[in-house]
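Left out: one protein chain. Kept in place: all the others.
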Amino acid sequence: MIVVAFMPILILLAVFIAMSLLIKKSSRFGFGRGKIGLWMLMGYAALLVVSAVIFLAIPLGSTELKGQENDRDAERKSQQFYEAVQEGRLDEIEEWRIQEWSFPFDEEQLNLQVLENDVNGINLFIERTDDLTDTLEAFYFQTPLMINGYEVEEKYMPALSMDMATLSVYPGEKLNLKYKMFGSEFPFRLFDEEGGYAWGDTTVSHWNGSALYIRVPEGLDVVADQNAYTEVGPS
Amino acid sequence: MSLIEVQTSEVVKKQIGYKWKAYTGVFTSLVVIQILGLLFSLNGSGSMGSGRTGYDVNITYYTADIVVGFTIFWGFLTAFLLTTKAYREDDFAFVTNRKTSTLSTIAFLFMICVIGALTALLSSFALKLLAYFMLPGEEILLTQGVGDVGPWLIGMLATFLIVFLFSSLGYLAGMIVQLNKMLVIILPVVVVGLMILLYRSGFQVQVYFFEFFFEESNAWLFTLKTLAATTIFYALAVLVSNRLEVKQ
């Protein structure tokens, strides 16, 4: 551990000594002899220019990342989302529907079993409706995960299974997303009026809303932990 | 033999050409230190993990900040070493005086700082290209401004100004040290000691320094500030150098 703590200092020290040896005239290690320096520079510069050209030629889907401002946007959106869910206005959140299930059901009592792991809590909403008889309907809604304005395309959804009178909600397969983010160097960020875009500002929006919305026939007895779900009454 | 009158400007010009040829070693160190910086940067300048409902997001952040940092350091050290006796005596092999010697060295430092800043920023593309092709991670997130010419030029200017500013600091420090070798130890001790003393009395020099230069969001003001500081440091170095003898 102690070595790790001193690593930056050691590296800097090593760099300092190496540089001094390289530049110092009398040094025998120095490459300062002959024209090597100029050739190295030219080769290096050529390499850099070529890589710049290639990099700019690659069709990269450039995403304008927005940072903090976008986060406020997401917060508003998520509030709207939950309001809509609470009030059962499913048509408003249609665009965020990811999956729907339908189970035939003719029991009088529904056992709701929610398997949660410690990270993924699934927001459950239950609506009793006259529309349905002998059927359960479930929808999974989720507003997209945003990384500074970049919309993550991969969608997460929980798994549902029906067994006799028990509806089990399993957390879905966790999505491991790995991204490479290319930032601009700090001199570029100096004059940005909005304080620039710095690494520290990167936010994976935690405002994304998700809801498992289950519609059950009117009068069905739902047995579950009281905190597991929210009863939704459409206005 | 007839005596020749020479112009300062003429000698300075000749010396710039001379130094350009003679001090190619500085480019070796530039290339080495930037490649070193690139290797460090390949690890990612930062990495962020984030868990959300059903998601485990890991973002590795790539930027050539380390290369730029190393280049600033290189500017300081190169200027520092150019003040050492071995390099100063090179000047005095041919026609010169302290004024032309210092002026041509500053002009030379100016040029190599431009080159250093340019390659440092270009290395950012090389880094990203390497990261793009070689390193794991499915998707690429770009922040703004990559490949835009306007901001790039301003960033280039800023990088150069910073490198040049630090080169002037290195040059001044080097000249002061040349007055007396003991100052190699005394100077850092005094500077750090003063900073600590001022810190105790509630004035943080380094914070003020960084705020003064690097939290200036107006490009013109930034240019003005750095150039003014650079000029002051170089002028002080010239004053010191006029006290130096060449060969002992």
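Order of writing sets the labels: A and B. Residues in every chain begin at 1.
Here, contacts are C-beta pairs under 8 Å (C-beta built on N, C-alpha and C of every residue); 3 or more make two chains touch, one makes a residue touch a chain.
Everything that follows uses one rule, which is that contacts and distances are computed from a predicted model.
The UniProt record for the undisplayed chain lists the protein name "ATP-binding cassette domain-containing protein", from the options "Response regulator transcription factor", "ABC transporter permease", "Formate hydrogenlyase subunit 4" or "ATP-binding cassette domain-containing protein". Of the listed positions B:T71, B:T100 or B:T230, the one in contact with the omitted chain in the full complex is B:T100.
The set of chain B residues touching the chain not shown comprises 1-6, 8, 11, 14, 17-18, 21-25, 86, 89-90, 92-100, 242, 245-248.
Just so we're on the same page, only the chains that are shown with their structure count from here on.
A straight line joining the Cα centres of chain A and chain B is 38 Å long. Residues 23-36, 40, 45-46, 48, 50-65, 67-68, 70, 73-74, 77-78, 81, 84, 86-87, 90, 115, 119-126, 128-132, 135-147, 151-152, 154-156, 158-159, 162, 214, 216-219, 222 of chain B are the ones that touch chain A when the two sit in their complex. Those residues of chain A that touch chain B in the shared complex are 11, 15-16, 18-20, 22-26, 30-33, 35-38, 40-41, 44-45, 47-49, 51-52, 54-56, 58, 60-65, 119-122, 142, 145, 147-148, 150, 152, 154, 156-158, 171-172, 174-188, 190-193, 195, 197, 199, 202, 204, 206, 208, 210.
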